[in-house]
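With one protein chain held back, the other chains of the complex are shown just where they sit.
Moving on, here comes chain A:
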Amino acid sequence: MLELDDLRIHFPLASGEVVKAVDGVTLKLAAGETVGLVGESGSGKSTIGKAALGLIPATSGAIRAGGEDVVGASAATLRRLRSRAQIIFQDPHASLNPRMTISRSVAEGLILNTPLRGRALRERVAELLARVGLPEQFLNRFPHELSGGQKQRACIARALALDPEVLVLDEPTSALDVSVQAQILTFLKELQAARPSMTSLFISHNLAVVRFLCQRVAVMYLGRIVEEGPVAEVFENPRHPYTRALLAAAPAPEANPRAKGPRVDYVELTGDIPSPVNTPPGCAFHTRCPVARKGICDVDRPADLDVGPRHRAACHFARDLEAA
């Protein structure tokens, strides 16, 4: 339903250097799946989300979304794609036109793509907003009159207006407080049940949120997927050293782990994420990796190794790392 094949997205800089935001990513999402894409800033996760809908041109590789070839697609094809694939961004305030009422924002897509007009259109918009938990009194309000959570609901209603087959969610709850985040996550979970054929790419830096909502997860580091597999499998039996570090660093809401002595599995990374302009040769992670070996990791780019059912890791030693 959404397929990325050896996708590369490079941005040339004025200096002649090249930012390799996405550097050879292959990922296939089956119909009805919610796949989490996690990674730190600069890992390329948002770039992939935008490219999947043709909002950023790909340098090479292929993207198929909602049955359309996105790379090199004509304006007409992209227009067709928009009714089948939608995106929700992190900042709902920036994604709503401040001069349009909420109902007008939600109606836009319907006006462009369906014959619905007048009363039928108004009813459809009211129904969409009601489903995300925004009752009728919100119809004629402007974005500035809504709270962050309410605005994000409006964005979700707008994205769902055309019954998309593919939904990209780019950090949809990162700007929200936890109690509001819980409301949105609960709604998205209900949506999965209500629309069993909708495929979602859920981009997030928050591992706990991905664990809650996704069936599969892909971990990105410097433009590459380093590990991918079923959520429970990756979280409980991570096979890439970066995934392990990321999980160890995730602040779990529990009483002071330090007071109870250092966690056995705690692998703290030293140093910073290298610049995507000068991606390290070989394995991009070798500069920070606790198990990297000279002459291997700094030379050869690791291939994807199968480490379990539908579970792959791009590490030379993925099979040697003892199970957690």
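What we mean here is this: contacts are C-beta pairs under 8 Å (C-beta built on N, C-alpha and C of every residue); 3 or more make two chains touch, one makes a residue touch a chain; residues count from 1.
The definition used in the following text is that contacts and distances are computed from a predicted model.
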Name per UniProt, for the chain absent here [options: "3-hydroxyacyl-CoA dehydrogenase", "NADH-quinone oxidoreductase subunit NuoF", "Amino acid/amide ABC transporter membrane protein 1, HAAT family" or "Peptide/nickel transport system ATP-binding protein"]: "Peptide/nickel transport system ATP-binding protein"
Any idea which of A:S15, A:Q137 or A:S179 touches the chain not displayed? A:S179
Out of A:I88, A:L207, A:V226 or A:A292, only one touches the absent chain, namely A:L207
Among the options A:L55, A:A94 or A:A252, the absent chain makes contact with A:A252
Footprint left on chain A by the chain that the document does not show: 40-41, 147, 177-183, 185-186, 189, 205, 207-209, 211-212, 232, 235-236, 245-259, 268-273
